[in-house]
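The other protein chains are all here in position, but one chain of the complex has been omitted.
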Amino acid sequence: MRTTILAFAALTAATVASAQSKSAAEGIAEYRAMLADGNPAELFEAKGEELWKTRRGPKNASLEGCDLGRGAGVVKGAFVELPRWFADTQRVQDLESRLLTCMNTLQGLDAAEIAKTPFGKGEQKNLESLVAWIAAESHGMKFNLPQSQAAEKTMYEAGKRIFFFRGGPYDFACATCHGEDGKRIRLQDLPNITQHEGAGAAFGAWPAYRVSSGELWGMQRRLNDCYRQQRFPYPGYGSDATIALGVYMGVNAKGAESIAPAIKR
Amino acid sequence: MTDPMRIRAQASGDKATVRVLMSHEMETGQRKDAAGKTIPAWYIQEVTARLNGAPVLSAQWGPAVAKNPFLQFSVKGAKAGDKVSLTWVDNRGETRTDEATVS
Partner (left out) sequence: MPTRRELLQRSATLAALMAGVGVLPGIARADAAGYAKAAFEAKSMAELTRTLGLATPTESKDVAIQGPDIAENGAVVPLGASTTLPGVKRLMLLVEKNPAMLTAMFDIDEHVDPAISTRAKMGQSSNVYAVAVMNDGRVLYAAKEVKVTLGGCGG
């Protein structure tokens, strides 16, 4: 028994010594690679596909007639072109606000109610699944947000202003964390969203399955949490401010590959 | 109501690599909610894998297996077209079986 304990101790010492020769960043990259195969987001994707085709709501209709920008019912490739201008609502919309529109018009569900519902509860849970599946249908495709409409260009500029706007009790802006190269919080590298590579890494990674909570987060929830961390009040689910930020990030990410739904800490 | 598993089974030579994602909270029974009450343990205890109906792997799990569990193993003597099924039973007595075809 004693020899076993000594063996354990010696093994521990040896293992610790070798672990320190690899950098923390390399270690984390290895860890993430190990998790890439078998992303629990796939469980949400399966639900999302089913929800898209299920008749629901007061109008007992499915979402198969929903236009995500490439025509009614066209899901493939839609994710990498959002946010974009929609003629029927006369708005630039991101994926989540567009889903609210469709859930409202096609299914008769109350969009305002859903927007007020806390993340992870009720219809918000269904949105998580829908967002996961719709993003997966564009997995590997390159971001190509349209900037042909005047409103789309305005939203880009608005998004840029909001990105750099400092406020709140700590005088933070999105740019405080995401406006320069080489920043990190603990062991998470912070992408520089003002640049193409960083924008691609950031915008192309959400929605994502967060292992720390075992939850699927869409971009709206991710932005909500950013605002919480900046000690700002949240702009509101599907609000123009959050959509404008999406346009700013997405256009900066033009040509980058979408890896959504990704897996995150 | 249980959610479906994602099962992928890929043949290579005379074996098939099976990768499974299960939808389950895997609650340890150690956590407390916002009100301070312990969240009861709720986790998969038994997992069985079958090839064309015959058991090939059985496992017992504790609550330390991660939420939305992932499992990977290789079945011998499997070929494209064979059926792989997975069954889990949790500590509440709930159970779920899903099947996939080896590709």
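Each chain gets a letter, A and B, in the order it is written, and its residues are counted from 1.
We take it that contacts are C-beta pairs under 8 Å (C-beta built on N, C-alpha and C of every residue); 3 or more make two chains touch, one makes a residue touch a chain.
This structure is a prediction, so every number in the text was calculated from the model and none was measured.
Among the residues B:51, B:86 or B:102, only B:51 touches the chain that is left out of the figure.
Of the listed residues B:36, B:53 or B:93, the one in contact with the hidden chain in the full complex is B:93. Contact between subunit B and the unshown chain involves residues 15, 26, 28, 30-31, 38, 40, 45-46, 49, 51, 54-67, 69-77, 89-93.
On the side of subunit A, the interface with the absent chain consists of residues 1, 4, 7-8, 11-12, 15-16, 19, 22, 24, 27-28, 30-32, 34-35, 186-188, 211-214, 265, using the contact rule stated above.
Convention: only the chains that are shown with their structure count from here on.
Chain centres here are Cα averages; for subunit A and subunit B they lie 28 Å apart.
The touching residues of subunit A, when paired with subunit B in their complex, are 37-40, 42-43, 46-47, 211, 214.
For subunit B in complex with subunit A, the residues that touch the partner chain are 3-4, 6, 19, 21, 23, 25, 66-68, 70, 72.
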